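My structure is below; once you've seen it, I'll send some questions.
Only a single protein chain was left out; the remaining protein chains are all shown in position.
Right, subunit A next:
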Amino acid sequence: MALSNVLHAPAAGFNFDHAARNAELEGLFDAQIPKPVKTGTTIAGVVFKDGVVLGADTRATSSEIVADKMCSKIHYIAPNIYCCGAGTAADTEKTTELLSSNLTIFSLNSGRNPRVVMAVNILQEMLYRYHGQIGASLILGGVDCAGNHLYTVGPYGSVNTMPYLAMGSGDLAALGILEDGYKPDLELDKAKELVRAAIHAGVMNDLASGNNIDICVLTREGVDHIRPYQVSQYKDKRKTKYKYGAGTTAVLTEKVVPVKLEVVEETVQRMDTA
């Protein structure tokens, strides 16, 4: 069953196109295969009266090292749909990009704004087909003609819908705040504060979440992607420029060897001028 919105229907089963390439690359790296960057993360979403608020931290980790201090985990899918991604950074990035492309094609083909359920179904189909090999835990939020929606899609392809959700390594911390503070039909300010507090709990209690907090508010009127919404209180004072003045390194000896060049061939090519 080919979807009208994708360029070509996916082949059945796993796609092992890169398996041979990966095997060869392993040889090149001398046993030091670069570890995948994970967004050990806290992401959360809340449905409020007029729309959906999504929130995420901005730390991307590669084992114990912070690979990116200002990583963007709230991805654009459509003008009315945004997606937070937890799990393997590359997987969430590429999966959401693929989804966004497909939905754009659909919009152009049909002249309609995409619906959140459509995005969810496409993601579910794709992630289920890969049986968890694509490590992407996503929270999709959006506003469409059918209302305000919030869904989560797991790496194995399971879908859940709730008025408030949290995913990532800091999800338990965030969920504690959400369970306590969520009420139906919140006002915008309360909803933003709830999501901020939830992500903050993740940032404080989970080592793999941290740095700043991003918020994205989706309503019928439009999108407000605030990056960062809250800046980390632990700002480092390092300068990003490491420019050393002349003379910092002492010169002990200097040896000048002129390189002899001889003219082997000389050709003149006339330039056409008109």
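Rule of thumb we're sticking to: contacts are C-beta pairs under 8 Å (C-beta built on N, C-alpha and C of every residue); 3 or more make two chains touch, one makes a residue touch a chain; residues count from 1.
Operating definition for what follows: contacts and distances are computed from a predicted model.
The chain that is not shown carries the UniProt protein name "Proteasome endopeptidase complex", picked from "Thioredoxin reductase 1, cytoplasmic", "Septin", "Proteasome endopeptidase complex" or "Auxin-responsive protein". Interface note: of A:Leu98, A:Val117 or A:Met162, the residue touching the hidden chain in the full complex is A:Met162. In the complete complex, the residue from A:Leu172, A:Leu188 or A:Ile226 that touches the missing chain is A:Leu172.
The set of subunit A residues touching the chain not shown comprises 124, 127-128, 131-132, 154, 156-160, 162, 172.
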